[in-house]
Each structure stands twice: as C-alpha cells, then as structure tokens.
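A protein chain is absent from this complex, but the other protein chains hold their places.
Chain nomenclature is as follows: A and B, assigned in order of appearance, with residue numbering initiated at 1 for each chain independently.
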Amino acid sequence: MKRLVISLAVAASVLFTGAAEAANVTLLNVSYDPTRELYKDLNAAFAAQWKAKAGDVVTINMSHGGSGAQSRAIIDGLDADVATLALAYDIDAISQKANLLPASWQKRLPQNSTPYTSTIVFLVRKGNPWHVKDWPDLVKPGISVVTPNPKTSGGARWSYLAAWAYAEKAPGGNFEKAKAFVANLYHHVPVLDTGARGATTTFAQRGIGDVLLSWENEAHLALQEAGGEKYQIVYPSNSILAEPPVAVIDKNVDRHGTRKVAEAYLQFLYTPQAQEIEAKDFYRPRDQAILAAHHAQFPSLPLYTIDEVFGGWTKAQQVHFSDGGMFDQIYKPGP
Amino acid sequence: MTGRPRAATEDHPLVKFALCAIAIGFIALFLVMPLATVFSEALAQGWRMAFDALAEPDALAAIRLTLIVAAIAVPCNMVFGLAASWAIAKFDFRGKNLLITLIDIPFSVSPVVAGLVYVLIFGLQGWLGQWLRDHDIKIVFALPGIVLATIFVTFPFVARELIPLMADQGRDEEEAAVSLGASGWSTFFRVTLPNVKWALLYGVLLCNARAMGEFGAVSVVSGHIRGLTNTMPLHVEVLYNDYQYVGAFAVASVLALLALVTLALKSLLEWQFAGEIAASHHH
Partner (left out) sequence: MSLAATAVPPPRIRSRSALPGFGLAMGFTLFYLGLIVLIPLAALIIRPWSLGFSGFWAEITAPRVLAALRLSFGASAVAAAVNSVFGFIVAWVLVRYRFPGKRLIDALVDLPFALPTAVAGIALSALYAGNGWIGRPLGHLGIKIAYTPYGVIVALIFIGLPFVVRTLQPVLADLNRDSEEAAATLGATRFQTFRRVILPMLAPTLLTGTAMAFARAVGEYGSVIFIAGNLPMVSEITPLLIIIKLQEYDYAGAAAVGVVMLAVSFIFLLALNALQAWAASRR
C-alpha cells in the first residue's frame, strides 16, 4: 500500500511539473490548419538559432485551426503574438474588428508579408479512375469533390477562387459563367469540413470523394503519409497563387514585451535556412534559388493572383464570402 | 423461475430468447463495438506506439490540464450540490420547483451554447473583455474559461443526486440533533453527511466523468493552444487531425478506460448501497 502511494505521488509529481522548463520567452503562434508540421520544424530551428544568438530560451506555442476560426479567436482575445494565417483577409479582420495591429500590416515584411506561397491542386485516388486532368473534369456527372467550408477555412477560399478564376479567365468566360461553374462544382461536394485538415482526413482516412481540392503542401503531405500508394496529385492547367501571410500582433506583443523576438521570428522565416525547411515541408519558398533546387516537387504552372482576378482580398471577401455573398447564393437552393 | 409450469405473467421461452438476443445485439452493435474500436485502433500498430503517443509532452500536458480542471470543477459543484440540497430538501419556501428547474437547465443546454455564453461575456469583444484585458486577466482561451465551461456542463450532477434523497430522509434526525444542542455545522457533518455519503460519491463520480470528458463547451473556449489549453478530449481531436490516428485513439482509450472504471465504480455503488443512493433510482 505504502509503495503504491509513493509511486502514485511520483507519477503525480512528474505529471504536474512537466511544464517547468526554464522558458525565458514564450510566443504564441496562432496558425491555420495545414501548417502543423511546418511550424514544428521551423520553431525548433528558430529556437536553436535564437539561443545561439541572443542566449534566451524561446518556447513557441502553437494553435491550429481553420484560418477564419483562428482569426476570430484572436479577435475574441486569444493571446497571439504572431498570426500566420491562410490569407490576408483574416489578418485584415483582426485589424478592423479588434484593432490589434495597423491596417498597413501587410507592408511591414517583404513580399506581402508572405515568406512562402502555395497553390491549389487536385488529389485523386491512385490511377486517377475519373481521369481528372483539369477544372472542368470536377463537374463530371457522378464525381464527388471534397473541399472544406469557405466560410471558415482559408484553403477552401483559395480553392473556390481558383475554380472561379479558371472559369472567368477561360476563353469566353465571364462572371456569370464562373458563378454557374462554381455552383455546379459545389453540387459535387458531399462533405464540407470546417478546416483543410478535416477535409484531408475525410478524403484520405475515411475514403470519401473522388477528388480533394487541396493546398499543394497538404496534398504532398497526404501523399507522403500514405507512402505514395493510394493517391496522386494532379496539377490543373492553371491555379491561383495562394499567399498565406504572417504578422506580429502589435498590441499583444507590446503587452507581453515580446516584440523583439516575435519580429525576429517572422524575419527568420525569410532566411535561407527557413526557406529550405519550408520547401521540405512542401511550401513554395520565396527564395528563387531554393525554389529552383526543389523544382521536381513544385512544377511551374500559370498562377492567377487575387489582385488581378478579384481586385484584392477585401473585395473578394465582400463579393464571395460575406453573408448573402456568392457562396451563400450558390448554396441557397440546396443540393 | 421455479419448477412450476410457466406462470401467466411469464413470457414464452422463445419470446424471451428473441428479446434477449435483440437486447444483447443492440448493446453489442451500439455500445460494445464503438468501445472495441477505440482499443483496437489504438493498438493497431502495437503497444509501443500507443505508449509513445501517451508519453508525448503535449499528451502529458493535456492529461495534466484535464486533471486540474476536474480537480477544480468537481469540488465547486460538490459544495454547490450540498448547499443547494440542504436549502431545498430541508426547508420549505416558495418557488422551490422553479429553483429546481433552473438548476436543471445546464443539462438541457447544448454544450456549444454553454461555451458561447462565456465567449460573449469574457471574450475581447464581450461585456467584460476590454476591462479584463486592461487588467491582464485571462478568462477565455485560458484555464479559468475552461474551468467555467466545465462547471457549467456538470453543474447539476451532484445536486440532483442529493436533493431527492435528502428530501426523502426528511429533517427529523437533524432537528433531534439540534434540539440536543449540536451546532448547525456539526449537525451537517455528523448527521446529514453520513446519511448521504454514498449518494454524494455517486454524484461526484458522474460529475467527474463528465468533467474529464467534456468536448463541445471546452472546445469553444479553449483556443486550442498545444501543450497549454488542450484537454484530453481536445487533444484527441488534434491528434486525429494530425494524421496521428494511433495517438488519437491511444489518448481516446485512456478516456475510455476512465469511462469503464467509472461504470464499474458506479455499478458497485448501485449494488452495494442501492437504498442509500437516491430515492429516484431504485424504489
């Protein structure tokens, strides 16, 4: 009995003292869904570098979820030092609704504050039984497409806009035709998860759907997880340049006294070391040399930008994803 | 039951057999198979993998947080349950039934709504958000919010085990003690508490099981910071979404084991102390 008590006490003390490392600085990075593996690697590299340079131990806590959901959580008071979300609008919202950082945040770091980019690709089952090659194949009768909810997921908004851009910019395309195409596409969607990762799980683990509209990085990761046996990636004839931006949340870092390390953390994402890690985790690095070194993994294809097709994120959000916007209109009639 | 021919109120053996088969089949399909799935998926790649998943710092942090939350929420509701049942069962006053209904509300409120109300109050855009921020007090997306949400969803568990029992027992014993000169507190601790101890334990057991397992309400107020604000059920979701199915089911199987222990203790209490648990359970 006594021994049992002692061992229970030991177990309890182990359990309750786990977090007592000598952490000098703690950052909270609130990120979107598919960056789980990326920031695990980047955080370790940054912590090592910061220790060598400044001598401080930095611990970076992560929170992941749908980009819109994460943005909302920061607005509601989730104490993020940095936000690394899927698209600029979600950080704009933090600026507009909670005024935690200036509206000009995107000009503060190079290349629209996006150290890495990605795009939207198709993940299909091995052998591509539906012969999916390009966007129009996604509306074949009977095919089912998995993509998350554009209202809550950043990746889903990029996917939606990529499909729209294709249809609007195709020969003879216009706004109405694009709307009809995207509406048709969403009639083939059997599941609408709240985040990109949930959608990948649905497609990969649960075997739902014939095509997953996915971030390029997420598709590569799913491929890697399955050992390349079950799926393959299809690159459409064109897609969209997805820019997931990063920002320091000014009011929070000033309150925490973590501005210096937070800014260094984001600048670190642009260094060759970090860019190499980003490429390894299937994000397209901004560094052209490193991108070229990984060209086998990142085939080049024409990529529309949000500015050229949709006039920027604020407008795209307004037209397509606001209450009663295009997406709601497409969904109103029901399946 | 005896050697006599089948009594008029006994069912035909075939009917008995069929009904037993249906009942067992239904239980097997809807209760046993999901339970078996949890353990089988957790051990799909061997014990080693399952244990490694549990020894991970984030998993340990989730276990720690879950224990802390339960250790705060359960005693709070226990004290409340004792106070409420003392007031309701030992005294007569107007509006008693309304009070009982109000205590029951958290049972019928969706857990998601329970989380939402705290965000509406304590969130940065909520009633008290800015004031809390100015005073550097964290409620939502931190431990206090998780504890509050847990207290909300487990609010009535202890109270409703105690109220019917205490009402059933009446106040004769306590009044005798008081008339013999015992103080209120000593009457409570020497007379009332021993009379309801098993029911109290029973309520605490159920309260604890729900507190450790709550998902919806906690999910809304947690902020999902790994290693900090993820409870075990939330960590299950995180791992599930991280392609770590073995890990997800390993943590899930710890929770399932906890559920089984709860069931075993609960059954034990019911068999041993049926009369002393609650008038409403076993007449």
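Keep this in mind: a residue touches a chain if its C-beta (ideal position, glycine included) is under 8 Å from a C-beta of that chain, and two chains touch if they have at least 3 such contacts.
Everything quoted here is computed from the prediction, not taken from an experiment.
Annotation: of A:55, A:142, A:172 or A:207, A:207 touches the absent chain (contact as defined above).
Subunit A residues in contact with the hidden partner, per the touch definition given at the top, are 66, 68-69, 72, 75, 93, 97, 149, 151-152, 189-194, 202, 205-208, 323, 331-332, 334-335. Of the residues in subunit B, those that touch the hidden partner chain are 1, 7-9, 11-12, 15-16, 19-20, 22-24, 26-27, 29-35, 37-38, 41, 76, 79-80, 83-84, 86-93, 96-97, 99-113, 116-121, 125-127, 148, 151-152, 155, 157, 160-161, 163-164, 167-168, 170-172, 174-175, 178-179, 183-184, 187-188, 206, 209-210, 212-216, 219-220, 232-234, 236-237, 240, 248-249, 252, 255-256, 258-260, 262-264, 266-267, 279-283.
The criterion applied here is as follows: only the chains that are shown with their structure count from here on.
As a whole-number value, the distance joining the C-alpha centres of subunit A and subunit B reads 37 Å. Residues of subunit B that touch subunit A in their complex: 57, 60-61, 63-64, 67, 119, 122-126, 129, 132-133, 136, 138, 140-141, 223-228, 238, 240-243, 245. Residue ranges of subunit A in contact with subunit B, taken from their complex: 15-16, 18-19, 28, 33, 36, 61-65, 73, 75-79, 97-98, 195, 197-198, 201, 205, 221, 225, 255.
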